[in-house]
Every structure is written in C-alpha cells, then in structure tokens.
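Removed from the display is one protein chain of the complex; every other protein chain stays in position.
The first chain written gets the first letter, and so on, giving A, B and C; residue counts start at 1 in each chain.
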Amino acid sequence: MESGTLVTEIQRFAVNDGPGFRTNVFLKGCPLRCQWCHNPETIAPHREIYWKRRSCAQCGACLDACPNDAVNAPIHPFEARREESTYHKIIRDRCDLCLKCVDACQYGALEIVGTRLSVNEILDEVERDRPFYDNSGGGMTISGGEPTAHPEFVVQLIEGARSRGLHICLDTNGYCQWDILGPIVQSVDIVLYDLKHLDSVKHAEMVGVGNELVLDNLVKILGTGPEIWIRHPIVPDYSDSWGYHLSVAEFLDRLPGRIQRIDLLPFHNWCQDKYSWLGRDWPLKTTESMDPSIVELLVEAYQARGFAATTGGSGFEEFVVRGGH
Amino acid sequence: MSRRDKWKSARDAMMGPLARAKGVKNRESVPETCCGKCQMWSENAYSSEGRGTCRVLKMGSDLNSNQPTYVLEGEAGLISYFNMDASRCTYFTKMELIDTDGTECSDPHFRRALRQMKKFNE
Amino acid sequence: MGQRTAQTEKALSVDELANRREWWSVAQKTRSKRLDYLRKGVWKKGAIGGNYAPGIKIDLTLPQLFTEKWQEQEGEPIMLQKAHAIAHVLDNIPIFITDRSQIMGYIGSAPHQIVWHWQGISMVNEEIYNEEGIIPEPEEESLEILATLNDYWGGRTAVDKLARILDPEDAVKFMSGAIGWGTPTSAATYSTKDFTYIFKGFEALLAEIEERMEETEQKLQGNPSPQLLPLYDKLPRWEAMQIVLEASIRYAKRYARLARTLAEHFESDPTRKEELLRIAETCERVPAKPPRNLQESLQFDHFVQVLARYETFEGAWPHRPDYVHGPYYDKDVNQEKRLTKEEALDLVGEHLIRTYEVGIFAPKWAREGLQGITGTWVWTMGGVKPDGSDACNDMTIAYMQAARLVRVSNPTFGFRWHPKVKDEVLRECFECIRHGLGYPSMRNDPVLVANTVHWYGHPVEEARTWVHQACMSPCPTTKYGCQPMRMASATANCAKMIEYALHDGYDPVVNMQMGPKTGDPRQFKDFEEFFGAWVKQMEWLRNILVRTVNLGRVKDPEFFGRPFLSAIYERAVETGTDACDPSNGERGNAWVTGFTWVENADSLAAIKKFVYDEKKYTMDQLMEALNANWVGYEEMRLDFVKNAPKWGNDDDYVDDLMVRCLREVSRHAKENKCPSNNNWPLLPENVSGNIHYANLVGALPNGRRLGDALYDGGISPGPGLDKKGPTAVLKSCGKFDHVTDGRAFLLNQRLSPTQLSGEKGYQLWKAYMKTWADLGLDHVQFNMVDDATLRAAQKDPEKYQEVIVRVAGYSAHFVDISRKTQDNIIQRTVQGLG
Partner (left out) sequence: MKCTECAFEAPIGKFRYLYNARIDSSISMRQCPQCEQWLAVDELLGEAQDAVHPGEAPWGKSAGIEGLAGDSQG
C-alpha cells in the first residue's frame, strides 16, 4: 500500500465546518456527482492539472514540453482571458498526466491539484494552528471529496489525531457501506453528515444515486456516539422550498436519536473558476448565488421543532450555545 | 579635500546661502530653462521647498559661472533648486511630463507640486 | 447603493441601515442634534491625496504676532524670549465660539485655518510659500508677509542651527530624505502628559514655581561656590514658565468673557444662554484651578492640548482620556446625576470633534506618510491601573460609543487588552471595529508592560501608566516616565538596508554613496557573507539617525525651548530645566520607527533560496535584473515573487530569517544609547511611509520595482502574499519575542464584514483575540470594509465620503488617500469570507 493519500488542500482558519477554528483536510476522490459541487477538484481520485487562464502568458512552453500533443497552441492572452472565451489549454482526453507541462510553466498557470501526504505530514500541518483550537473548541475537519473513499487512511488519520489530542470532525456524505463507515465514525467527535435530498428520485437526479444508503447509515450512526450535525445544501429550485424543509425537519425529528444541529448551506457559484481551470463546463455557473437571508427563513422550519439550526454553519454559533470553554 | 570639507560644501549647498532666497522676487522667478524642468533632476524627498539633486552632476559642479564646470565623479550629487538657471547646462534634458497635480504620491523625479511650476502647465 | 433617493433613505430604519452596513447613516440617525450639527460643521484639515481641501488656509496671524514680540525680546534667554512671544499670541489671537459647542479652544485664528511652526525648519517655511491653494487671499499680500517671515527665520530655525553643528556628512545624508524622515527638534514632535500633575491647576503650578524661585534666590545670596552657578540659568526658565501659565489662564478667561458677553447681550435662546453661562463659568475655573466636573475636566484637557500646540507642532496626541476623565464622568453621571448619559455623550462626542478639528500644516513628505489626517492621534483606552487591576470604566465605553456616533478618522483609539477586561467593554471595542471605524487597534497590555520594563527599566507601576506616544510606542505618564520629545526623526527607511547591501552602500535614487562600502555582492562566497553586509548597513543606517536625533535632543533647549511644556512637567518645574533637557531625571524611552521593514526578510529569503541554496540564479543575474528595475525580466520577477518563501505563511525558512534580523537589530539597539543612556529598540510600523518611500527605494529581490508601494504594515506580510490565511500570519508573528525582539510590531489584518456579523462574529473575534494574546503578539488592527465598497468609493468618492479605513497605525477616510494607497489597501488580502 502506498503511504499517504491525495490531498487537495489543507485549509486553515476554517470557521464553517464544525466548532471553533478548524483546519480542513480535503481528501481527493468522491463516489457522488453532485451537480452543485463546490469543490470539483476533489471528485476525481487521481491528480489533475489546473490551467489558470489569467496567469497564463501564452508563451507556449507547455506545448513544447508535452509528449502527447495534449496542449492547444497559444492564442493572444487577452483573447484567452475574456470571460466568454472557450479556449482551454489542455486537451484533457489526450493528457496522460505526465505533468511535464507543469514543470515547464514559468507563470504558475499550470498547477497540480492533489499532493500525496502521509498521516504525519497532514497532522504536522494541522497542529500548526493548535493555539487557535484551544481557545475556540476547534480542531481538524476531515473533508473531501469523501473521506470514506479512503477507509484505511482515514482510520489512521483519526487514530493519529486522537493520539495528538486533536478534536476531530468528519464531513461525510454517508454514501458507503456501514462496515466502512462504522469503524471510522466511532472515534470522531462530530460527524458532519450531508443530507442532499430526502426524496430518493430527486436525489438521484442531481447526485447520481438514490439516497437509501445515506439515510440507512444516518439511522445507524445515531447510535454510535459522536454528535451528528446535519449539513443540507440549499440549491435553488431543488431544495429551497419551505414545505420541503418542513418535511425534512419532521423526518429528522422522528429519527431514533438526537441530531445536534442542522446547518443549511446556501448555494453559491464562487467555485466556477475551479471548473474552468479543470477545463469543465459547469451548467450551474450562471445560477446566481443565493441570498443567505432567504435561507434564514428556512432555518425556522427546524427551530420550530426544537433543533439548533444555522445558515452557513458557523462554528461559533454553537459555541455561544455552549457558553464557551 | 578632507572628508569633512567635502561634505561641508554639500551641506552648505543644502542649508547655506543657496537656501535663503530673499524676498518675493527671487522666489517667484523661474527661468525658461531651469533644473525643475529637467529629467535629470529629482526633487528632494525630505522637503518640497524646491531643492533637489542632479542625477548626472556631482558636488563641485557649477552652472552659474561663465565657464560652467561639470564634475561627474564623487560621493554626492549636485544639489540645486527648481528655479536654478540651467540654460548653460549641457546635460539639460527637458522633461516631457510635468506633474503639477500633487495629489499623487512621492515620485521625486516627477512631483512638481510647487505653485511656481504650475504656470508652465497651463 | 447610491441609487436610492434621499426619501427612501429616510424611510429605512436604523436596523435596516445596520444590516446594509451603512454605518455613517446609522450614526446620523442615532446621534443627538447637537452632535450632528457639530460633526457636519467641522472643517476637514487632513490632506486629500496630497492637497488640502479647498478653503483651508494657512494662518498668518499667529506667526506675525509671535515674530513681532520675538524680535522685540531679542537677546533674552531663549525660553524667556519665547514665553513672551507665546503670551503675546495668546493675548491677541482672535478667538471664536462655534454655535452649539461646549468645549472651547482652537489653534489658529479661524476654524478653517491651519498653523505651522516657523521656528522649526526653514525648508518647511519655504515649502508653505511654494504650496498652492493655502495662501490666504489676497495672495500677493500674503506672499509678501510670508517672504518677510521666511527671510527672517531662514537660518534661525532649530534645524538650521542643528545642521550647522552636525557632522556635515550626516547632515546631508539625513536631509536627503532617502533613509529616514522627521525633524530632530521638538519643533515637530509629541509629548506625553501627566494629568495627575497638571490637574492640580495652573495656579498651584505657579505657586510651586514661585516657591522654587524664592528658595533658589536665597541660595544665590549664600556662599559662592560652583554649585551656585547653574542656578542662575534656572531663574529665567522659571520666569518663562510663569509667563506662559499666566498667559494661558488669561487665554481661557478671554473665552469666559466672550461666552458671557454672548449670553448676556446676544443670545435669545434660553437653553443656549444657560450653556454659554456654563461655558463662561468653566473657562473662569480651568485651567487656573482643578476641574470639579466632566465639562471642566474635558475643557481643562482641551485647553492644555491646544496651548501645547501654540508652542510647537505636536504631531501626535498621546492621551488616555478614559482614565483621566473617568472619575468625573462617574461623579456627574453615576453619583451626583448632574448629567444624563446622553448629555455626557454629547460632551464626549464633542471632545472627539474638537480634536479632529485641530489642523496643523504638514509638509509634503508628512502628508504622504500620514495620508488623510493631520497627525497620528492615537488615544489609549482600557488597560490597567498602576496596581495591575482593570482600569476600564464607564468613560471607556462612552468614548467607544461616541466614536461610532461622530465617526471621525482622528483621533483613533488603541485599546490596551488584558485578560481581565470585562466582556461589556470588549463588546464595545468590537462594535467600533465592526462599524468599520478601523479602531480601536488592539494592544497586548501584559506584553507591552513587560516590554517597557525590559527596554528602559521603568518600574512596573510606572510602565502600567502607558499611553501611545504616537501610533504604537508605549510611554509612561509619570514624573520620570513622561517623554517630552519623541525622537521624531529616528524613523528609518529600513528597505534601504537590503538595498545598500546589494549596491555596496550606493544609492542611485539620490545619487550618493550613503552606507558603508560593504563589497560587491557578486563577489560574496556565501549567504553568511551577504548577511554580514546587511548587518553592517543596518547598523550604519540606525547609527546615523540616532546620532542626529541624540544631538537634536540635547540641543533642543538651546535651539527651540519649551516654556509651556516645561511648566506642566513636574520634573522640569522641580529642577528649573527645560522639559526636553534629558539631564532632569527622565528615564528615556527612545525607539527607532522601522518603516518598510518586512522587505528585508522577504528579500533575504529569496536571495538565500535562489542564489545560495538552490543556485537557480547567480548573483550576477539578480543584480542585472535589479539594475534594470526588473523591466525585461518579468518571468524572473514573478518567480521571485511566487516561488521564494514569503513572510506571514508560517514558513520557518523565511520566518527564521525575520527572527534573525530582529535579533541583530535588538543587539544593536542596546549598543547605541539615547542621551539618558538608555536603549534604542526598533519599532516596525509604516503609517503610510510605504507609499512615501515607493519612489525612493529601488528594485528589490522580493519582486518589487522602484515605484511600487512597499508592504503596508510594520510586520504585516506583503499584500496578497499571505496565502495561508490569518492564523498563519499570527503564527509567523508569534515566532519572535514581542518583549525582547523590538519595541512593538504593527500588524494589519482585513477581516470579512460578513464573517464578523452578529453574535457569532463577536464570539469568533473574541476567540481569535484570545489566541492572538496567547501567541504573545503586541498589536493587531482590523479593517472591516469589503473590496466592493472600496472600489465603489474609488469610482464615486463623493458618495463614500465617510468610509474609514485603517492605514497602518491610524485611520483615515478612504476617499482622502491617494490612488496608490487605495490600491494598496484593496490589495491587502481579505482574510476569510463568510
């Protein structure tokens, strides 16, 4: 087994993914295909290449370096930088990810996404912000992609973090077999559990698969110990109606265990650059980011049933409820 | 010349008789060809009272005598005033863009916020 | 935002406006009518970009009055000569009372006028002559007056005198403007003031002086001995102090008379009539006698500040008003209930406005370095009492609330954070920050008290009385701790250290061999040799500034003279000396302000990595690119920017170099001494000197060109170069010791307004601040305005007159600063986004 796994980013000063100041570890690879995905670079389980049009000087060095004829010839940079330009540097289906073009680029316009890191490398970086965790009840959030796509690694990562005394959140979509999920969740402090749609057909429509496994796992996880925070993305014309959220609230209320809180995450399109850097078209690019104040109303559907619920999931809302450490 | 004497002449150019224009007349007169309009001249960074340094000529140069002397070696640049007559200076290079706006920041080569220089832009 | 009509604006509630973060409108709606009138009526004295606002004129009455008396008294000891001249001014300068105003006193003869100090430096006098727009009409007549004044003062000013005795090489290099700024005289400086002493009242001070004089005269009648001889010089100094104190009392009484006349003969509104009579009573009472209530204490305070400015250019405003006035607020509002909270808030708000109103001409370099404001007037709030207990009081809260109502950019506040600050006070600080004031900046009190003890040996009880002497440096306010003259010119353009190390000490911008010849770096064999050259340049640069300022300091009593300041300085009154005389017992509190400091660490890291460790480039290649100002070397430049380690990313490679540089400086700081034989630590901060020096510092290995703004904070990472977020910045800054590695370290951060909204925003900020304190940082200040607003303000400045940003050490209205600075601020990375 290779030591380590692919990580797209270790993001410090994360304040929306569990309590307090956190460091998010984004693992690469996800079994789902949510259309609104905000981190498209975390979906594929292998390394990828970003091409950042605004940094590209169109010098042609990548073209010369490519052994596979997978690079488009330079055009005028202003032409390429235009909003409406469809030009893309890499011909993705010819690219075998040899990364010679990345080495050749002087401008940082070509960038590798995905670095293989060991448990200790990750934890050393996470530990750098320990003073912030201590004052805020923060810690590490394992996210992705989908952490359960790397079962052995994640178990090791959690064990390592435990031994270093770090608070651990696991952000999962719950789409995996229970014999994988079960061992992982038992030693984390909080599970940030994604619920994308209650209706399996609609779930399949936007995510690619039905939600049976996800809901099944949710019930199972409730009995295992960690706090459960439900994270529900709010997508316009899909999961943004009042009636729908009443039904979700009712569903959650009837579960055989306690949900700690519900974070509603309004859709935004700030990640559209990432799609373009990967050479992908993103149909939701033109869908406007949601006004969080609309989501504020939906929060009431959950509060009416006695749930703690937030818009955007700040780690400090919960902190208030607890009254501080 | 001793180190002290050498720098003394530079200091005198900065703080000495040159620095004391008398009356309104001397302060207002700006010759058609003057240091203030030359690309080689940088207004002093410490003050906007019209003093500056030449980027070509060094201390010891003299533009005012009948036979101007040009010293090109030395540790200190020639200190002169924006309204110093430079018509006899062979290094005079007219500046193309005299910025009298004064709202932009500290470019000692181009900042010309002096009221007396303003009239040349109009 | 700008599309709405005035009517719909009116219809919006305060809550709605707050939700839109239109804080100026919130303030307009919530403040009293009086404060609204006073705030809108006040003249803006800070420059806009580089120019003064239309209508602002230089005051010629003041220098004329002064000079005519001064010439009359020619031949007297300087302090006495000056006391007569100041008294003549105070007796004759026109005074005025602004409608609805309750606090009196202005420096100058009309509210649209700004003053300067003709006795400081003749170059500034000439600069005023040359300045467009500020010469009062009729211009020809005014120019004639100015020319006459300047002809007289040319060669007679403090700096002119100093330049004659300085080593000529030092004089020329200092005055080149390339390596530092400031004026080594108390003609342009700032002083901390001990209000526990001053509030005894001027009559008590006069009595004390009288007693000293009698005692001394008796001694002079005794047996002749060398000990008697210095006493002869003391008598005229005491006499000078008496003259200005008496004139100050008369000056206040002129206001009393004017107010009474207005009340008795002109005012028809009974409420205002009553106010005018109260003003008259107040000005009769103070500063002659101790204050009895809040109005008197604020009035006394303001008179002292204004009077000090009749004597000199006080470029800063060291003060701790919550501590000074807290007891009077408590008495009036809580105990005797003489005032309602709202009435008290009117007085406190006006105190801010009257301070904002004070205008002093700043030469061009100072306007560039202090954009948009008159001076670095940072008031100190919070902190501890001398016994270490919490000093916050109701007045702390009142000042924070008043600041949000009047929203002036000057004064600003620096808050002395400590673990015992109550939540309600911390919330007030947070509200000010959240409302986009940019202040208070947060100062770590335990760290700074320890720092003050470490560097100067102040007793801890004394150190705990500290106020910001300027933007950043703590200074005690006790008999021996007070600093009468900030060493204003020990302000180093630190980027020159690395620049000179690269160029063998030569400065192409001013065409001069400045630093020592430390060798051609192309011949250096390793990084250590290069670093050695940097150390030598650093030492040289500090030395020349410190030498100049030390001399300026000891010569100040001879060249300038401070009768008023001496009269309110306990140790000067006691010893019959000029307050600025370093031999009268002061402990010393000198520091070198380090502008453009961080470029050193980033440049050294780039050189170490690319030239010496990885050998990716030769020194030849680097020098070639730098000599071409990177023009034609853009690929290489971007490599140096993006791929060399940068300070502020929690990266030990460069952070270790930063620590190493700081430790070299701190070693050197103990080797050069101030006139009180104390140390000269470094204090990295920039005000907006990073813009002033943009065209004076050549291309550097961190990737900047001649002309580019330098980094914008004392210890802040380069804008946009802190890629790992705010926690990594704090971690980097936590790697050195904020007690022993320097005097204080300015850190700017921009936080996202959406992230800090609501209760969760406060909790986030509080946890952040707690960690900031745990890491041992001494300072942090926040900007809370988003890019969109700033870009809109660039586009339509008239619609965004009131947007305030923090500009490295003080706050300014965004629309008043230059485009280059504006871009620099926008570029400062926004940390986190909700």
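One rule holds for everything that comes next: a residue touches a chain if its C-beta (ideal position, glycine included) is under 8 Å from a C-beta of that chain, and two chains touch if they have at least 3 such contacts.
Keep in mind it's a predicted model, so treat the numbers as computed, not measured.
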Omitted chain's touching partners, listed by label: A, B, C
Among A:Thr5, A:Asn24, A:Asn211 or A:Thr310, the residue in touch with the chain that has been omitted: A:Asn24
Contacting the left-out chain in the complete assembly, out of C:Glu634, C:Asp652 or C:Glu759: C:Glu634
Candidates A:Gly29, A:Pro131 or A:Gly144 - the one touching the absent chain: A:Gly144
Contact with the hidden chain (one of A:Val155, A:Cys271, A:Leu284 or A:Ala308): A:Cys271
Hidden partner chain, residues of subunit B it touches: 96-97, 104, 110
Positions on subunit A contacted by the hidden chain, ascending: 11, 14, 16-17, 24, 38-39, 42, 52, 54-55, 57, 77-78, 81, 143-145, 171, 173, 194, 231, 233, 265, 268, 270-271, 273-274, 277, 313
In subunit C, positions touching the absent partner: 629, 631, 634-635, 638, 641-642, 694, 702-709, 718-721, 723, 787, 791-797, 819-820, 823-824, 826-827, 829-830, 832-834
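One rule holds for everything that comes next: only the chains that are shown with their structure count from here on.
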Computed distance of Cα centres, subunit C from subunit A, in Å: 46
Rounded Å distance between subunit B and subunit C, as computed from the means of their C-alpha atoms: 32
Numbers and ranges of subunit C residues touching at least 2 other chains: none
Residue ranges of subunit C touching subunit B (in the complex, touch as defined): 48-51, 122-127, 129-132, 135, 143-144, 147, 151, 154-155, 160, 163-164, 167-169, 171-172, 175-178, 181, 363-365, 368, 509-513, 691-696, 707, 818-821
Of subunit C, residues touching subunit A in the complex: 635, 638-639, 642, 650, 724-728, 731, 734, 755, 759-761, 763-764, 767-768, 770-771, 774-775, 831-832, 834
Complex contact set, residues of subunit B against subunit C: 3-4, 7-8, 10-11, 14-15, 19-24, 27-28, 42, 44-51, 53-55, 58, 75-77, 102-109, 111, 113-116, 118
